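Only a single protein chain was left out; the remaining protein chains are all shown in position.
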Amino acid sequence: MKIFQQEIGLRERRRGFHLITTEVINALPQVVEIKTGMCQIFIQHTSASLCINENADPTVRQDFEMYFNKAVPEGDPDYLHDDEGPDDMPAHLKAALLGSSVSIPIRNGRLALGTWQGIYLCEHRNYGHRRSIIITAWVNKSIQ
Amino acid sequence: MKIFQQEIGLRERRRGFHLITTEVINALPQVVEIKTGMCQIFIQHTSASLCINENADPTVRQDFEMYFNKAVPEGDPDYLHDDEGPDDMPAHLKAALLGSSVSIPIRNGRLALGTWQGIYLCEHRNYGHRRSIIITAWVNKSIQ
Partner (left out) sequence: MKIFQQEIGLRERRRGFHLITTEVINALPQVVEIKTGMCQIFIQHTSASLCINENADPTVRQDFEMYFNKAVPEGDPDYLHDDEGPDDMPAHLKAALLGSSVSIPIRNGRLALGTWQGIYLCEHRNYGHRRSIIITAWVNKSIQ
């Protein structure tokens, strides 16, 4: 059994939900020789997050942005932490609701995502940044 | 160290939250010989999800269904994606809030769930489907 690990920088994206499945797969070319294992993707930030959802219709990702803006409103006068503007505290809360990592089985030499599943980068700041993610895979080379 | 992996189909369930702990444990009989490790359960869908919560009182699972229906309402006129009906986009959002996998340590040869913890299948569609999950365990056979 082996562990592979790769840190990559995702280019800056506008606020919203973005498919990054291909970028993740391309970062781990070794996975193609692998039969069975697990892949984890971790984001090193507290105002952006990762999740898995629908990979086809772009309006799903627009609805995610709309929903999370309603569920975690800006401008709540009860926020104490707003140093970096009205999107600051909501970005932290959205990141906690969605999570800082996703883990996906590797099966038959590929990420075992369902037909409609893709990996989302969730950018919660108005002015995103380059975002650093770490991809780690632990694997057998034979089927067990 | 070894990786075990098993894909299983969960029979169709009605919309709501359902305990599947026993089905997961039965799918990995090898775990009983194991001392220390980790088990991940991944669902290959974007309108159903997995989480860990209270395993005893069925009203907890009814309250989950009630709460998530209020927190992610159907019929919001701002949804753009509604091809498959009013439960379509809310199902995607609930799945993202709850997550597509759970990971549980293996300790002393069994899943180290707390006394009150069980694994929930969260079915967010009115008409559920057979749902495919992948169970992966990576383990030592000796205590370290």
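Chains: A and B, in written order; residue numbering restarts at 1 for each.
Here is the rule we go by: a contact is a pair of C-beta atoms (placed from the backbone, for glycine too) under 8 Å apart; a residue touches a chain by one contact, two chains touch by 3 or more.
The model shown is predicted, which means the values in this text are computed figures rather than measured ones.
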## Note on the structure
Omitted-chain footprint on subunit B covers residues 1, 36-38, 51-54, 57, 59-60, 62-64, 66-67, 70-71, 97-99, 102-105, 107, 112-117, 120, 138-140, 144
### On subunit A, residues whose C-beta touches the chain left out of the figure
1-5, 7, 40, 42-46, 71-72, 76, 78-81, 83, 89, 92-93, 95-97, 99-101, 103, 132, 134, 136, 138
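Please note the rule applied: only the chains that are shown with their structure count from here on.
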### Message
Using mean CA coordinates as chain centres, what's the gap between subunit A and subunit B in Å?
### Response
19
